[in-house]
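Missing here: one protein chain of the complex. Every other protein chain is in place.
Moving on, here comes chain A:
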Amino acid sequence: MIKIEQLSKSFGKLHVLKNIDLQLEGGECVSLIGPNGSGKTTLIKSILGMVIPSSGRILFEHKNIHGAWQYRQDIGYMPQIGEYPENMTIGQVVDMMKDIRRMPEAEMDMELYDKFELHRMLDKRMRTLSGGTRQKVSACLAFMFNPKTLILDEPTAGLDPLATEILKEKIIKEKHKNKLILITSHVLSDLDDLVTQITYMQDGQLIFHKTIEALKTDTDTDKLSKAIAQVMRTEGGLR
(Lines give C-alpha, C1' and ligand atoms only; values in the text may rest on other atoms or scores of the structure.)
Protein backbone atom coordinates (compact mmCIF):
# COMPACT_ATOMS: atom_id res chain seq x y z
CA MET A 1 0.00 0.00 0.00
CA ILE A 2 2.75 2.41 0.99
CA LYS A 3 6.22 1.89 -0.37
CA ILE A 4 9.10 4.09 0.66
CA GLU A 5 12.30 3.96 -1.38
CA GLN A 6 15.61 5.42 -0.31
CA LEU A 7 13.93 8.33 1.43
CA SER A 8 16.21 11.04 2.80
CA LYS A 9 15.44 14.39 4.32
CA SER A 10 17.68 17.04 5.72
CA PHE A 11 16.84 20.35 7.31
CA GLY A 12 19.92 22.38 6.57
CA LYS A 13 22.85 20.40 7.92
CA LEU A 14 20.66 18.15 10.02
CA HIS A 15 19.95 14.76 8.43
CA VAL A 16 16.61 13.77 9.85
CA LEU A 17 15.93 10.76 7.62
CA LYS A 18 18.68 8.66 6.11
CA ASN A 19 17.89 6.32 3.20
CA ILE A 20 14.71 4.84 4.60
CA ASP A 21 13.27 1.80 2.80
CA LEU A 22 9.95 0.51 4.02
CA GLN A 23 6.94 -1.32 2.68
CA LEU A 24 3.58 -1.38 4.44
CA GLU A 25 0.47 -3.33 3.42
CA GLY A 26 -3.23 -3.28 4.28
CA GLY A 27 -4.45 -5.32 7.26
CA GLU A 28 -1.33 -4.51 9.20
CA CYS A 29 -1.08 -2.48 12.32
CA VAL A 30 2.41 -1.07 12.36
CA SER A 31 3.94 0.58 15.34
CA LEU A 32 6.65 3.10 14.58
CA ILE A 33 8.83 3.52 17.59
CA GLY A 34 12.10 5.15 18.44
CA PRO A 35 13.60 7.71 20.82
CA ASN A 36 12.62 11.37 20.65
CA GLY A 37 14.04 13.08 17.60
CA SER A 38 14.59 9.85 15.71
CA GLY A 39 12.59 11.09 12.72
CA LYS A 40 9.25 9.36 13.28
CA THR A 41 7.11 12.44 12.80
CA THR A 42 9.16 13.60 9.82
CA LEU A 43 8.62 10.20 8.18
CA ILE A 44 4.87 10.44 8.78
CA LYS A 45 4.76 13.99 7.49
CA SER A 46 6.64 12.91 4.36
CA ILE A 47 3.97 10.30 3.67
CA LEU A 48 1.33 12.99 4.10
CA GLY A 49 3.16 15.36 1.77
CA MET A 50 3.62 17.93 4.51
CA VAL A 51 7.39 17.53 4.32
CA ILE A 52 9.02 17.37 0.90
CA PRO A 53 11.79 14.71 0.83
CA SER A 54 15.32 15.74 -0.18
CA SER A 55 15.70 12.52 -2.17
CA GLY A 56 14.02 9.16 -2.65
CA ARG A 57 10.36 8.59 -3.28
CA ILE A 58 7.15 7.43 -1.68
CA LEU A 59 4.60 5.34 -3.54
CA PHE A 60 1.01 5.23 -2.34
CA GLU A 61 -0.82 2.38 -4.09
CA HIS A 62 1.95 2.28 -6.72
CA LYS A 63 1.73 5.99 -7.48
CA ASN A 64 4.41 8.50 -6.65
CA ILE A 65 2.98 11.03 -4.20
CA HIS A 66 5.28 13.84 -5.30
CA GLY A 67 3.10 16.77 -6.29
CA ALA A 68 -0.05 14.66 -5.94
CA TRP A 69 -2.86 15.45 -3.53
CA GLN A 70 -5.81 13.18 -4.36
CA TYR A 71 -4.20 10.25 -2.56
CA ARG A 72 -4.73 12.00 0.78
CA GLN A 73 -8.44 11.24 0.32
CA ASP A 74 -7.50 7.72 1.43
CA ILE A 75 -5.54 8.75 4.50
CA GLY A 76 -6.87 9.65 7.92
CA TYR A 77 -4.31 11.55 9.95
CA MET A 78 -4.33 12.16 13.65
CA PRO A 79 -1.54 14.62 14.50
CA GLN A 80 0.59 14.54 17.63
CA ILE A 81 -0.79 17.84 18.88
CA GLY A 82 -4.19 18.64 17.44
CA GLU A 83 -3.63 22.04 15.90
CA TYR A 84 -6.77 23.80 14.78
CA PRO A 85 -7.75 27.38 14.09
CA GLU A 86 -8.25 28.82 17.56
CA ASN A 87 -11.38 30.80 16.73
CA MET A 88 -13.33 27.99 15.16
CA THR A 89 -15.78 25.86 17.10
CA ILE A 90 -15.65 22.07 17.04
CA GLY A 91 -18.78 22.08 14.88
CA GLN A 92 -17.18 24.39 12.34
CA VAL A 93 -14.02 22.29 12.15
CA VAL A 94 -16.08 19.14 11.60
CA ASP A 95 -18.20 20.87 8.94
CA MET A 96 -15.09 22.18 7.22
CA MET A 97 -13.58 18.70 7.05
CA LYS A 98 -16.83 17.29 5.68
CA ASP A 99 -16.79 20.06 3.10
CA ILE A 100 -13.23 19.27 2.08
CA ARG A 101 -13.73 15.53 1.85
CA ARG A 102 -17.15 15.68 0.17
CA MET A 103 -18.28 12.29 1.37
CA PRO A 104 -21.99 11.44 1.46
CA GLU A 105 -23.32 11.35 5.06
CA ALA A 106 -24.33 7.71 4.68
CA GLU A 107 -20.77 6.52 4.00
CA MET A 108 -19.26 8.37 6.91
CA ASP A 109 -18.09 6.57 10.00
CA MET A 110 -19.55 8.40 12.99
CA GLU A 111 -18.72 5.75 15.59
CA LEU A 112 -16.02 7.70 17.43
CA TYR A 113 -17.99 10.93 17.02
CA ASP A 114 -20.86 9.33 18.88
CA LYS A 115 -18.79 7.49 21.46
CA PHE A 116 -16.74 10.57 22.38
CA GLU A 117 -20.01 12.53 22.51
CA LEU A 118 -18.68 15.35 20.36
CA HIS A 119 -22.19 16.48 19.49
CA ARG A 120 -22.55 17.75 23.06
CA MET A 121 -19.75 20.30 22.64
CA LEU A 122 -20.06 21.46 19.05
CA ASP A 123 -20.21 25.10 20.13
CA LYS A 124 -16.96 25.08 22.07
CA ARG A 125 -14.14 27.07 20.53
CA MET A 126 -10.93 25.19 19.79
CA ARG A 127 -8.82 27.49 21.96
CA THR A 128 -10.82 26.56 25.07
CA LEU A 129 -10.29 22.82 24.67
CA SER A 130 -8.01 20.69 26.81
CA GLY A 131 -5.33 18.57 25.20
CA GLY A 132 -7.42 15.43 25.65
CA THR A 133 -10.50 16.89 23.99
CA ARG A 134 -8.40 18.08 21.07
CA GLN A 135 -7.10 14.52 20.71
CA LYS A 136 -10.67 13.27 20.65
CA VAL A 137 -11.55 15.73 17.89
CA SER A 138 -8.46 14.66 15.94
CA ALA A 139 -9.35 10.99 16.35
CA CYS A 140 -12.92 11.53 15.18
CA LEU A 141 -11.76 13.42 12.12
CA ALA A 142 -9.15 10.80 11.25
CA PHE A 143 -11.67 7.94 11.32
CA MET A 144 -14.71 9.82 10.05
CA PHE A 145 -14.10 9.48 6.33
CA ASN A 146 -13.44 5.77 6.29
CA PRO A 147 -9.90 6.05 4.89
CA LYS A 148 -7.92 3.01 3.71
CA THR A 149 -4.94 4.14 5.73
CA LEU A 150 -4.81 5.57 9.21
CA ILE A 151 -1.80 7.45 10.42
CA LEU A 152 -1.88 8.10 14.13
CA ASP A 153 0.89 10.14 15.71
CA GLU A 154 0.98 9.49 19.48
CA PRO A 155 -2.76 8.78 19.55
CA THR A 156 -3.12 7.96 23.22
CA ALA A 157 -1.07 10.86 24.61
CA GLY A 158 -3.45 13.02 26.64
CA LEU A 159 -6.43 10.70 26.43
CA ASP A 160 -8.03 9.37 29.59
CA PRO A 161 -8.15 5.57 30.07
CA LEU A 162 -11.77 5.33 28.97
CA ALA A 163 -11.14 7.24 25.74
CA THR A 164 -7.97 5.23 25.14
CA GLU A 165 -9.99 2.03 25.43
CA ILE A 166 -12.60 3.29 22.95
CA LEU A 167 -9.89 4.32 20.51
CA LYS A 168 -8.13 0.97 20.87
CA GLU A 169 -11.27 -0.97 20.12
CA LYS A 170 -11.84 1.21 17.09
CA ILE A 171 -8.30 0.62 15.83
CA ILE A 172 -8.71 -3.16 16.15
CA LYS A 173 -12.04 -2.99 14.32
CA GLU A 174 -10.49 -1.02 11.44
CA LYS A 175 -7.57 -3.41 11.24
CA HIS A 176 -9.98 -6.26 10.57
CA LYS A 177 -11.37 -4.26 7.65
CA ASN A 178 -8.01 -4.78 5.96
CA LYS A 179 -6.83 -1.23 6.56
CA LEU A 180 -3.28 -0.14 7.13
CA ILE A 181 -2.76 1.46 10.49
CA LEU A 182 0.48 3.24 11.28
CA ILE A 183 0.97 4.30 14.88
CA THR A 184 3.78 6.09 16.57
CA SER A 185 3.85 5.86 20.30
CA HIS A 186 6.08 5.92 23.31
CA VAL A 187 3.56 4.27 25.57
CA LEU A 188 4.11 0.69 24.55
CA SER A 189 1.86 -1.10 27.00
CA ASP A 190 -1.17 0.71 25.59
CA LEU A 191 -0.73 -0.93 22.24
CA ASP A 192 0.67 -4.29 23.23
CA ASP A 193 -2.32 -6.27 22.08
CA LEU A 194 -3.15 -4.63 18.78
CA VAL A 195 0.14 -4.13 16.98
CA THR A 196 1.22 -6.72 14.40
CA GLN A 197 4.53 -5.21 13.30
CA ILE A 198 7.21 -3.07 14.80
CA THR A 199 9.34 -0.56 12.98
CA TYR A 200 12.20 0.81 14.99
CA MET A 201 13.95 4.06 14.11
CA GLN A 202 16.98 5.72 15.57
CA ASP A 203 18.88 8.83 14.45
CA GLY A 204 16.96 8.96 11.20
CA GLN A 205 17.76 5.37 10.29
CA LEU A 206 15.42 2.46 10.09
CA ILE A 207 16.96 -0.14 12.39
CA PHE A 208 14.47 -2.94 11.75
CA HIS A 209 10.96 -3.75 10.59
CA LYS A 210 9.67 -7.05 11.99
CA THR A 211 6.52 -8.83 12.94
CA ILE A 212 5.81 -9.01 16.63
CA GLU A 213 6.35 -12.76 16.75
CA ALA A 214 9.74 -12.49 15.11
CA LEU A 215 10.75 -9.76 17.53
CA LYS A 216 9.68 -11.75 20.56
CA THR A 217 11.56 -14.84 19.44
CA ASP A 218 14.65 -12.83 18.54
CA THR A 219 14.80 -11.13 21.90
CA ASP A 220 13.57 -14.14 23.85
CA THR A 221 10.89 -12.26 25.77
CA ASP A 222 7.12 -12.49 25.70
CA LYS A 223 6.18 -8.93 26.47
CA LEU A 224 6.49 -6.27 23.82
CA SER A 225 7.78 -3.59 26.16
CA LYS A 226 10.53 -5.90 27.38
CA ALA A 227 11.47 -6.79 23.84
CA ILE A 228 11.74 -3.14 22.88
CA ALA A 229 13.76 -2.28 25.95
CA GLN A 230 16.08 -5.15 25.03
CA VAL A 231 16.49 -3.80 21.53
CA MET A 232 17.10 -0.24 22.73
CA ARG A 233 19.75 -1.51 25.08
CA THR A 234 21.61 -3.47 22.41
CA GLU A 235 21.27 -0.64 19.91
CA GLY A 236 22.64 1.75 22.51
CA GLY A 237 25.42 -0.70 23.29
CA LEU A 238 26.48 -0.89 19.65
CA ARG A 239 27.21 2.79 19.51
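Keep in mind that, in the parts below, contacts are C-beta pairs under 8 Å (C-beta built on N, C-alpha and C of every residue); 3 or more make two chains touch, one makes a residue touch a chain; residues count from 1.
Just so it is clear, contacts and distances are computed from a predicted model.
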| item | value |
| --- | --- |
| Record-based protein name (UniProt) of the chain missing from this complex, from "TatD DNase family protein", "Amyloid fiber anchoring/assembly protein TapA", "Cu-processing system permease protein" or "Anti-sigma K factor RskA C-terminal domain-containing protein" | "Cu-processing system permease protein" |
| Touch with the omitted chain, as defined above, among A:Met88, A:Met108, A:Ala157 or A:Ile207 | A:Met88 |
| Contacting the left-out chain in the complete assembly, out of A:Pro79, A:Pro155 or A:Gly204 | A:Pro79 |
| Contact residue for the chain not shown (choose from A:Lys18, A:Arg101 or A:Lys168) | A:Arg101 |
| Contact footprint on chain A, counting only the chain that is left out | 11, 45, 48-52, 69-73, 77, 79, 83-88, 92, 96-97, 99-101 |
